[in-house]
Every structure is written in C-alpha cells, then in structure tokens.
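Missing here is one protein chain; the remaining ones are kept as they sit in the complex.
So, chain A:
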Amino acid sequence: MKKKMMLWVVGMLTFLLVLAGCASDAVNEGSSGNDTNDSGGSSEEDTALTNVDIFQFKVEFKDQFEELVQLYMEENDDVNLSVQTVGGGNDYAASLKAQMASGNEPVIFNIGGPTELEEYRDYLTDLSDTEAASLALDGTLNGVEEDGAVYGLPFAQEGYGLIYNKNIFDEVGIDPATLTTFEAMEDAFKTIDEQKEALGLEAVVALPASELWVMGNHLANNYIAPEFNNDILTAYEADSISFEYGDQMKRMLDLQNDYSVQPVLSLDYSMQVEQLFSTGKVAVIQQGNWIYPTVEQMDSDFATNGIGMMPMPFEGEYEDHLPVGVPQYWVVNQNASEEEIQAAKDFLDWMYTSDQGKDFVLDEFKFIPAYDGYDASRISDPLSQDVYKYSVAGKTLGWTFMATPVGWNEDILATEFQKYLAGDVTFEEALDVAKQSWESSRQ
C-alpha cells in the first residue's frame, strides 16, 4: 500500500514538474522581449556599454569581419559587438531558428530574401532611415523592400555564369564575347572538343550534377528569371510556373552534359573547381565569382590573368545578361532595445559608407559593392570585375531562386534533373513534377 502511495506521489510530482516546465516556458515567451531589454538596460548602467550580438553566416570572411568589428569598437568605446559565425546555407538557417527559439536572440543577423523575410517578419526593423539603404544600388533591395520600408541591407553582389579559361580560348582562336547564342556556344564547344588532346583537356566542361544548387538554383534561374520579367517579387507571388523557356533550359543542360567529364552525377564542386578547372583540365565551368579565392590558392597567376566570365546563352529579350544577385541581407532584430537597434544601424552604416569601412569592403572582404560611391577600379579580381561590368550596364538577371517555394530548386527541380541525367525520366516529365510541386506549395 505504502509503495503504491509513494508511486502516486512521485508520479504527481513528475507531472507537476512537466506542468511547471510548460508554465515557466509560457511566461518566458511572453516576456522574453522585456527580459532582454531589462538586462540590456541594466548592464548599460553598470558599464555604459551597448551590447550588440551579431549572428552571421559568411565563414569566408569571418577573420576580416572580426578585424573590422574590432576597429569599430576601438573608435566607439560605448559599443560592444560580439560576432558569432555559423557556416554555410542550411546550417545557418537551422541554428538561427534554434537561437530565436531559445530566447537568446541576436541583434543583427542575416536573411536570404523574400521567403525568409516572410518568415522573420515579426523580428525585422525598418532600416529605411539608414544612409546605407539610401545608397543601395538599383535592384539590390528588390527582395526586402515593402511599402517603402527596407528590412534588409545587402551584403554584396555576386554573379555567376560560364567561367572560361582564357588561354584555351586564345589557342583555338575563339573570342568568348561573341558566344551569346546557343549556336555559337555549341560550335565553340565542338571546336574545343575536337582539339582537346592537343590542349591537354579531359573534356570541355565539368558539370557537377551532384551539387543540387548548381543545376537547380543557378542553371535553371537563367531560364526562369525571364519568365517572371526578371523580377524577384513577381516570382515570389506567382501561383504557378510554366517553364516558358524550358526548351532553352534543356538545351543548356544537355550542352553541358554532352561535353562534360563523366559521370556527371558523382562530380562535385571541389572536383569541378579545384581538380579540373584550376589545373586546366576543362575549359569552361558554370560557376560564380566566389570561386576566385579557390582558384587563386591553386594557381594565382592563372587566377589573375587566365579567367573570365560570360553569361549563359539565352535567346530573347534577355540575351547577354548575367545573373547578379544579393546572396544575403543584414537585418536588425526588432525585439532588441532602442539603444541596441540604434547601435546596430550605426555599425552597418559605418561599414558600408565610411571610408574605413569601404576600404575593408573592397580590399579585405573583396566584395562587389552593392552600394553607390565606391571606386569600381579597385575591385580586385577579374571575375568580380566582369560581374560589376554587367551590373553597371544594367544587363543583369535577378536571382529568382531566392523567391521560389522553400526547397523547390534543390529538392524538387535539381533532383528531377538528376533523374533526367540518369535517363530515368524525360525532361518534360521532370518539368511537370516541378510545376506541380510549385503549384501545391503556393496554394
């Protein structure tokens, strides 16, 4: 009997504990905003410091960024910035979510575009009163601007296309600038392919079909952006996709596959960029300006003098356009205290508009600036220069994959492309699956 009683008591205690857990959680949720305010306020009284937590994703410039932050803190001793870097696309999103859920919210963090804007809307501060927002280049605020409010400040610009080996094109006597149509491109590939032994090539192209983003995000976007009039928001609001330029998409994929090192389905980014392109075993790869540091590490002379970027062929209004976009935006958490928000805005402004900040952006971060007032001739590498050239000329395509249904480009479209390349489905079937998936997620 006694034993049973004890069991009951313990059982009830456990239950109470669970309830207590729930209850305290609920209270926390309600007041977490106030909590951070309070602690922020009190610590400020003690030390006169405003703490700003930065949670950012770009691993590549972590060291340089921390250096910049240090510099800023030396100049402004009433602000304490702490940087946390969590790498790579998916991991960042997951840990940001965890950070938010735990109540330990950063003041400055990154979002990718309209899809994440929607998700984090309740957390975002309007940044339209910052100087940086007013200096942002046309189109770079496209995905984060709504009814006059600017919710994010662009990191930088990035662009991708077909990166070619200048030496090989010189040797076969083809000018890459003339390759704006499919016919010209196909002829060029054929010419190179015929001489590949003499040129020391393994194949003309390396198509890393195991990297879902290369096909699903980048290749496809070249033929999806025109369908949505080159506007990210149109894509974001579209209920369906018709693949108006699907045949051109197929032509581009086939062209790369036909002239690629095989088997494409196990070829990955590092083989494409490091093992094949940097060592001169392929002449052309579809990649972006971000590969420059890698190529430079492998062969710095080749990186500075031997490479260039050209757009993928497109027939129609957007011929000779390069897809240029903003990979990530800086945003400021609305739940932070007023001092923290102001300090965050000041810091972002300083980074992109002060002379010191500009030097860092160009020389240390090696960004392609997304803001007015930069000396374009100081952009350091040839790929970025090509991107900036197209950007200044206004010959750019938007990055619609920032505005497609979540996961659609990689999990659906690129996966179907892989099936097509493996010969399991036809291209039309692949597109049909992608169409249906788009419609069902946009219901």
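Assume contacts are C-beta pairs under 8 Å (C-beta built on N, C-alpha and C of every residue); 3 or more make two chains touch, one makes a residue touch a chain; residues count from 1.
We take it that contacts and distances are computed from a predicted model.
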Select, from "Chemotaxis protein CheW", "Carbohydrate ABC transporter membrane protein 1 (CUT1 family)", "LuxR family two component transcriptional regulator" or "Cytochrome oxidase subunit I profile domain-containing protein", the UniProt-recorded name of the complex's unshown chain. "Carbohydrate ABC transporter membrane protein 1 (CUT1 family)"
One chain isn't shown here. Among A:Glu274, A:Asp411 or A:Glu439, which residue touches it? A:Asp411
Which is it among A:Ala94, A:Ala376 or A:Ala393 that touches the chain not included here? A:Ala94
Out of A:Ser242, A:Gln262 or A:Asn305, point to the residue that touches the absent chain in the complete complex. A:Gln262
Contact with the hidden chain only, please: which chain A residues? 2-3, 6, 10, 14, 17-18, 21, 90, 93-94, 97, 100-101, 119, 209-210, 212, 262-266, 271, 406-407, 410-411, 415-416, 418-419, 422, 424
